[in-house]
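Missing here: one protein chain of the complex. Every other protein chain is in place.
Showing chain A:
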Amino acid sequence: MALDRWIALAFIALVCVYGYAAFFTMDDSLPPILRRNPIWPSTFPKILTILGLIVGLVVLFTPKPKSNAAPKDGAIDLTRLGDYHIWQALALLVLMVAYALTLRPLGFVGSTIGFLVLGSVLLGERRFHILLPVAGIAVGAIWYLVQEVLGIFLRPWPAMFM
């Protein structure tokens, strides 16, 4: 089964969960006075559930048209997934999660420099004498812009220092 069908299947599953909540659990907490309303908070989700199921099933069961179009230049060809730098991409995703988790405890400066440097190293950069100053200057400039110009508080140092 092609990937797009799997996605359609996952979508149908999602709609089923959503629809279950809309049809069976949501209305229980509705105050009696609101029940006299022609529209309930669950009305729109119910309509979406029905439409979603129809469209999902259409995508799932429509035979795929034979495409003669040449693959687009630079597009990702799923059959050659192994040839791509998929591990680099996954590692970057992990790094992003790590950044999300360390932003508060480590402070903006530390976690951001870490993210930029590790990200570049992951992609094969080894010129640390360029990398470190670039990351440092960028972090300083962005912190200043966010904190001073935009006026959004961004804790620069680890929590224990500030």
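We take it that contacts are C-beta pairs under 8 Å (C-beta built on N, C-alpha and C of every residue); 3 or more make two chains touch, one makes a residue touch a chain; residues count from 1.
Definition applied: contacts and distances are computed from a predicted model.
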Answer for the undisplayed chain, UniProt naming, from "Sporulation protein", "Sulfonate transport system ATP-binding protein", "Tripartite tricarboxylate transporter permease" or "C-type cytochrome biogenesis protein CcmF", is "Tripartite tricarboxylate transporter permease"
Suppose we count only contacts with the excluded chain; which residues of chain A make the list?
2-4, 6-8, 11, 14-15, 18, 21, 26, 29-30, 34, 37-45, 48, 51-52, 55-56, 58-59, 62-65, 67, 74, 76, 78, 84-86, 88-89, 92-93, 96-97, 99-101, 103-104, 112, 115-116, 119-120, 123-125, 131, 134, 138, 142, 146, 149-153
